[in-house]
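Okay, structure first, notes after.
What you see is the complex with one protein chain gone and the rest in place.
Now for subunit A:
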Amino acid sequence: MDLEIIGIIVLGVFLFGYIMVASIDFGAGFFNAYSTLTGKQHILTKVIQRYLSPVWEVTNVFLVFFFVGIVGFFPKTAYYYGSTLLVPASIAIILLAIRGSYYAFTIYGGLKHRRYTLLYGLTGLFIPASLSIVLVISEGGFVTMEHFGPALDYWTLFTSPLSWSIVVLSLTSVLYISAVFLTWYSRKAKDWGAVKLLRKYALGWSLPAIITAAGIIVEMRTHNPEHYDRLVDLWWMFALSVLLFAGTVYLLWKGIAYGLAFVLLTGQFALAFLAYGISHYPYLMYPYLTIYDSFTNEAMATSLVIAFIAGLGLLVPSLYLLLRLFLFNKEYVQGNRDDHV
């Protein structure tokens, strides 16, 4: 296999990991804030905090891994994306900072403020929106080459239906993924009030999520016909993905096997992500940047892959330990133990 392909697969795995764990985190924050507003806080807050607090830093590292990795494997992305993303990425950084500081100040530090909780919840929607701009830009048509370098055309960006549908998709999927996961989690916690509420949210967000996803494909047709054709070629992957979606909804509807429901959901998103990725190949940014002309030299690529394999050897057992102690530990999940420092 080409080193280019290995590189993009490594990054894809971590990007997908980030999308899943961050969606859970973002959505949970939003539900938490929403329940504060509607006076249902007692139902959700505990479950959410018990899950999120020990893992939020790990979530953040997934993102860091992705953006450091992409500059490592594809240094030219620093030039194209770095020059154009200053404003959207800076906004995302600031929103991420508000989120991180919520954990620092409120959960660890005990500084409680209703307004802060709401702000934290809102960042759960704005961060995916601002990060999804990167996907929009990668479709081409928003970056022009000026004499001083690449520049982002904001007007086109804000008036394009494609951008808005990608933004909306990011929001609906965040809420959907998060609700499904938390339904399962609160079931493990035997917190029946939370299960009931979250299952309702999950079912409620399932349809919007799938509709907006389909909407993107329609938008792509006019915006980037080349990409659209390649997407359509992969119709069977999307069909499978929809099948998995139906499975998740069925299980939720019946109120059984929430664990399996989440597994199916992961499969659904993984398939869609993979199909999207394959159809995007070989472009990193239409039409300027492909994974081949932006790739680093062979020596660096080889050493990065070796470092990656060695790193995984360290990481996988540690992640397993983390999950065992918090996600799959009955005593902890059910709140019988609180050994916080």
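By definition in this document, a contact is a pair of C-beta atoms (placed from the backbone, for glycine too) under 8 Å apart; a residue touches a chain by one contact, two chains touch by 3 or more; residues count from 1.
Throughout what follows, contacts and distances are computed from a predicted model.
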Can you tell which of "Aspartate carbamoyltransferase", "Membrane protein", "Electron transfer flavoprotein subunit beta/FixA family protein" or "Cytochrome ubiquinol oxidase subunit I" UniProt lists for the chain that's not drawn? "Cytochrome ubiquinol oxidase subunit I"
Which of these, A:L44, A:L85, A:A189 or A:L244, touches the one chain of the complex that we don't see? A:L85
In the whole complex, what residues of subunit A lie against the chain that is missing from view? 53-55, 57-58, 60-61, 63-65, 67-69, 71-73, 75-76, 78-79, 81-87, 89-91, 93-94, 96-97, 100-101, 103-105, 108-111, 146, 148-149, 151, 296-297, 299-300, 303-304, 307-308, 311, 314-315, 318-319, 321-322, 325-326, 332, 337, 339-341
